[in-house]
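In this view, the complex is presented without one of its protein chains, the others remaining in place.
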Amino acid sequence: MNPLTGVVPPVCTPLTPDREIDVHSLLRLVDHLVDAGVQGLFVLGSTSEAAYLTDRQRRLVVETVVRHVRGRLPVLAGVIDMTTPRVLDQVARVTAAGADAVVATAPFYAATHPAEIARHFRLIAAGSPVPVIAYDIPAAVHTKLPADLVLQLAAEGVLAGLKDSSGDLAAFREIVTGARAHPDISDFSVLTGSELFVDAALALGADGAVPGLANVDPHGYVRLDRLSRAGDRHRARAEQERLCALFGMVRAGDPARMGGSSSALGAFKAALHLRGVIDCPATAHPQVPLSEDEVGRVGKFLAAAGLL
Amino acid sequence: MNPLTGVVPPVCTPLTPDREIDVHSLLRLVDHLVDAGVQGLFVLGSTSEAAYLTDRQRRLVVETVVRHVRGRLPVLAGVIDMTTPRVLDQVARVTAAGADAVVATAPFYAATHPAEIARHFRLIAAGSPVPVIAYDIPAAVHTKLPADLVLQLAAEGVLAGLKDSSGDLAAFREIVTGARAHPDISDFSVLTGSELFVDAALALGADGAVPGLANVDPHGYVRLDRLSRAGDRHRARAEQERLCALFGMVRAGDPARMGGSSSALGAFKAALHLRGVIDCPATAHPQVPLSEDEVGRVGKFLAAAGLL
Amino acid sequence: MNPLTGVVPPVCTPLTPDREIDVHSLLRLVDHLVDAGVQGLFVLGSTSEAAYLTDRQRRLVVETVVRHVRGRLPVLAGVIDMTTPRVLDQVARVTAAGADAVVATAPFYAATHPAEIARHFRLIAAGSPVPVIAYDIPAAVHTKLPADLVLQLAAEGVLAGLKDSSGDLAAFREIVTGARAHPDISDFSVLTGSELFVDAALALGADGAVPGLANVDPHGYVRLDRLSRAGDRHRARAEQERLCALFGMVRAGDPARMGGSSSALGAFKAALHLRGVIDCPATAHPQVPLSEDEVGRVGKFLAAAGLL
Partner (left out) sequence: MNPLTGVVPPVCTPLTPDREIDVHSLLRLVDHLVDAGVQGLFVLGSTSEAAYLTDRQRRLVVETVVRHVRGRLPVLAGVIDMTTPRVLDQVARVTAAGADAVVATAPFYAATHPAEIARHFRLIAAGSPVPVIAYDIPAAVHTKLPADLVLQLAAEGVLAGLKDSSGDLAAFREIVTGARAHPDISDFSVLTGSELFVDAALALGADGAVPGLANVDPHGYVRLDRLSRAGDRHRARAEQERLCALFGMVRAGDPARMGGSSSALGAFKAALHLRGVIDCPATAHPQVPLSEDEVGRVGKFLAAAGLL
């Protein structure tokens, strides 16, 4: 894992119509991703609907994927929970199930302070048998990880990497260049969670990307990563723009009827269903399902991108 | 429980120095509250540090309190978790442990939409063997429960009450008067979570209060409730103002060193420790402990309020 | 003016169909308010659409009202602008036009810090020939005036009063009781900007209220104020609840078509037009006008409150 690079999709969690883990579909999805050439798998992230899965379901997901992958590529597991003691419980569960690294956010629900965020990650690292990757996702946890704190924790060896889903490329760059320049930081993976500017993130020195849309089109992101590394910026940009257009599917759901998560995760699963990868496009409760018309819109995005 | 009225403290969770549940202190705290004349107990709320307790610890708290109270007054239990499936797991746990009602927030971490919030509460009510009380706490979950949605769910029988920790008295009043006027709503408890305007909330028709500070001074809140019900507004206001002054303790912690939760919950526990109710003032990780000086400040607030 | 008490309506600014100041309607509106027994007038506040009026229009409003009122009651004027130098320009204009006091917000547009807010009010007071009242309106300026800062500035003689449109009754109470207890503060007016809990604010010690809805029903708010002062809490509450129901008009506008300001200010002006006080219900650009149906809804609120 030292350091993790390339495309590391946050793996969707296929569900049955009665909202249980659809293990067969999950295995097909993993094959679909591995066959496309991704370099790691991130289960139990936001795109995986981790916030909607019970602890039993979370454990089943990790066990299923780890057993199937058999070490061919690293499996990172989210440990999404409110505070340190609960996150440590999640760490124990996913590492017992075989995860190669854990991905933890700042505390949420509880109000937080940078000093408390620092304690949080230090205590998680002290209690985790595997490397800890910070997950910066202010839209979910309502705080932004300060760049200087991330670099400090990286220098201490507390953090092995960062998944940045903040959308803030300037702060991301500060970490990328700060990590490169810091004498005590090596093997620190800086990964963008963006679907929409992976080309830019790689161009400024990022190690890789964790784009939710890579569930739908892993070949596209793998191509984009390879073109970027080869220095072929024009074709990388064209590939990225094709993926940006495809990403428009996340707005398929009517905002008068549902929130952004229902629409985006519903669209990814509808697309995977339309592409024949998973058996059922259901999302977890209380998300609102896409209507037939809305699924039709998703299909048009697939067709326009040459994926149907 | 029909409907719940009076003072229903959100019970602090005493911890040992190594952050385990301190069962003996918890029992003493419950006695301290019950003896003062409170009319219900709310365990596993925000003041209880529910966000910081593992599921094992949460269960121990509910079992301990339920067994000790033996039905003398209702025990409400928070089921704080991110989304419907996880909340339903919490419901199963706390009702197995004997809770008389569950208290649930809107979904958090995941982005939400009013339609999803409505589905969330309907599914929880369908899956809960006991009444469901909505917990409106926008500072934690980053959405405000719309008054018309609360009234709609009350009319459907989905909700049995509301604990309003929004600080928005105007919206609270809309629910109080709306519930009174609605032909399909009866036995719906509207409770304020404020420490600072319980007199005003009761004067406009609220059923009761769930003030965190009632851990420290339950007699004061019980007195305030009785004075308010007796129509003695001048003495009620004087009692409320004494409690407002006492509440100043929540700012004992230095904001350069810690967040508001560390300071407020640290102060409540320090006060309970100084008053001899609990053995150890520790708060859960990753909260920052109060310094000796800061504990000294808490002591001054107690002294000024005649509680030392 | 020492101190200002009672009902001080934020006076709507009637416009002609081509969005000029309708002086005749403005005079009728002032008579409507004065005749009802209000104890002051606040022109150029948010309800007055000050943010939408040019400096020439603002000056015309102050001159018109001051000349008409002839000292019978104090005229406060908003000096809504982004930062200190621009606010001081507004102070010069409205005091040249005869305003008895100025009402100033924290800086906006520019990011602010408590130290900068303090400097802002000190510099305004130093440059103003009339008393300065602080206008706490976080929904507009995106910072909340800290209670301790307001009390500090009151003790220094920088501020003569506070208009609190924050909706935060707990912080409001801290200022009311803090001002009363402070040895260096006297004649400081603490006024609530709420329409919906004037009874509660007066009960806890506020000096008066500045409710936008008092444009529509000044008699109601004057009655509420008198009942509150007479200690008749039951009839005060009933009057307040009638006014709360009337306030429902602010949601007359379709939220899919317009923002909250278009809807609320459009409703107030439609109501004044329906009641025959002003000639034209137009609101300033770029607000979206109410449709005929939406005006009909406003009429129903008036009828239900016995005002048509």
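Observations on the structure shown:
Order of writing sets the labels: A, B and C. Residues in every chain begin at 1.
Definition applied: contacts are C-beta pairs under 8 Å (C-beta built on N, C-alpha and C of every residue); 3 or more make two chains touch, one makes a residue touch a chain.
The structure displayed is predicted, hence computed values, not measured ones.
The absent chain, not drawn in this view, touches the displayed chains A, C throughout the complex. Check C:74, C:107, C:131 or C:193 against the missing chain and you find that the one touching it is C:107. Residue-level contact of chain A with the missing chain is found at 167-170, 173-174, 177, 194-197, 199-200, 203-204, 233, 237, 241, 244. The chain not displayed touches chain C at residues 19, 46, 51-55, 57, 80, 82-86, 89, 107-113, 115-117, 119-120, 123, 139-142, 255, 257-262, 284-288.
We take it that only the chains that are shown with their structure count from here on.
Listing every chain that touches chain A and chain B alike gives an empty result.
Of all the chains shown, the one with its CA centroid nearest the global CA centroid is B. Per-chain Cα centroids separate chain B from chain C by 35 Å. If each chain is reduced to the centroid of its CA atoms, chain A and chain C end up 49 Å from each other. Within chain A, no positions touching two or more other chains are listed.
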